[in-house]
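Missing here: one protein chain of the complex. Every other protein chain is in place.
Our next item is subunit A:
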Amino acid sequence: MQNPYLPIPVRIDKATIETEDRNLKTFKFVYVNPEDEAKFQYKAGQFGELSVTGKGEIPIGIASSPTEKGYVMFTVNKVGLVSSALHNMKEGDIMGIRGPLGNWYPWERMEGKNIVIIGGGFAFTTLRSSIVMLLDPENRKKFGDIHVVYGARSPGMLLYRDELAEWEARDDINMHITVDGTDDPDWKYNVGFVPAITEEKAPKGDDDTFAIVCGPPIMIKFTQPVLDKLGYKHDHIIMSLENRMKCGIGMCGRCNIGKEFVCKDGPVFTLEELNSIPKEY
């Protein structure tokens, strides 16, 4: 009988410090048993449970794209027992992953449509997965205009800086990178909070345009009125939630908001869906 709690063993192939505060690291995992890759077929927006023996498991969004083969990537903020242990592990160490878990951004529904991706801080991981997936030549032709508003506190707190620069240089994606503030005289992008930059740069909402929003609660709180003003309908605003989780498969009972389990029925919900359930997130 298939055991949904059993992690797949993986090896840390590469660990990269992402941010100037050294609190965010990206881990590239390769499968100890290469045949396990077939069991971990995911879509952009899903998450996995990272398992560190002796410490426990944490739910983390998948940062690599389904189009990137042979490995899977997660960016982890150091906050607790498991994430701290993971930050102290070295390349070559063995750990486990479980998944893919949860639903994904509704790519099927968004086919042929324009997409505005709005992200803040370190919640940019599944958005990176989404952008890399969308920019794959096979996928890019299936979607309309793509805008990305991504902000962090300072230039050094932005994730995936090399890739951001590459995307800036492309003409098939409109990047609007911003920081809350900086004293760097060479900073050539925006300065301002994500909601303000969204209001300035994002296209108007219509039936053919979807917004994907992922960020800290304060960013979401102030971005929503902006999207309302721009004319986005609530079933065209896609959000990804997080709650404390253990099992990741809808059984342990802790991540529910109303009747929905964030782990199994989510983490992706439309704002319209969220309007009908309690705000316990």
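Keep this in mind: a residue touches a chain if its C-beta (ideal position, glycine included) is under 8 Å from a C-beta of that chain, and two chains touch if they have at least 3 such contacts; residues count from 1.
As a convention for this text, contacts and distances are computed from a predicted model.
Q: Which one, "Urease accessory protein UreE", "4Fe-4S dicluster domain-containing protein", "ABC transporter permease" or "Cytochrome bo(3) ubiquinol oxidase subunit 4", is the UniProt name for the chain you do not see?
A: In UniProt, the chain excluded from the picture bears the name "4Fe-4S dicluster domain-containing protein".
Q: Going by the contact rule already stated, which one of A:Gln46, A:Thr75, A:Ser240 or A:Asn256 would touch the omitted chain in the full complex?
A: A:Asn256
Q: Name, in rising order, the residues on subunit A that touch the hidden chain in the full complex.
A: Interface with the chain not displayed, on the subunit A side: 1-7, 9, 32, 51, 53-58, 77, 79-80, 83, 93-96, 217, 242-244, 246-247, 249-259, 264, 276-278, 280-281.
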